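The block underneath contains the structure these notes are about, expressed in structure tokens.
Heads up, one of the protein chains got dropped from this complex, but the rest are sitting where they should.
So, chain A:
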Amino acid sequence: MVDQSLVGRTFPPSETYVVTRERVAAFAAATGTPWDEADPAPATFPIVVAFAAMRGLMDDPSVGIELRRVVHGEQRFAYERPVVVGDELTATLTVDTVRSLGGADVIGTTSAVTDADGALVCSAKATLVHSAGEGA
């Protein structure tokens, strides 16, 4: 079980992620999204930064989450502005809710994705479903 005391906890920011032309091109190509160098990144691109913040949560031994038991249940983005090449982004994750549902912990999180000036670029809300362990 994940402890209720996790609610409201904010984790250290992810490492700075530099948005390069190559990284956006690879993401656009993998998803088939039409993209030109002058374009902003595809809408879901900030997941790469938000994902790093989620890994930070899951890798923290005090949290008690096992990565292999985690399923990504929901993801929603709200953008202040599009991501562009040259951005230097970090994501800071806060745990909003912890609920128990059918033997699983349902953990609601918000990652604030900010730029080099500290301005919010997008807010990425993720729900992580952590199934109960059986000692395996």
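What we mean here is this: contacts are C-beta pairs under 8 Å (C-beta built on N, C-alpha and C of every residue); 3 or more make two chains touch, one makes a residue touch a chain; residues count from 1.
Keep in mind that, in the parts below, contacts and distances are computed from a predicted model.
Set against the options "Carbon monoxide dehydrogenase", "MaoC family dehydratase", "ABC transport system ATP-binding protein" or "LacI family transcriptional regulator", the UniProt name belonging to the omitted chain is "MaoC family dehydratase".
Among A:V2, A:V19, A:I47 or A:A112, only A:I47 touches the chain left out of the display. Annotation for chain A: contacts to the undisplayed chain at residues 23, 26-27, 29-35, 39-44, 47-48, 51-52, 68, 71-79, 82, 125, 127.
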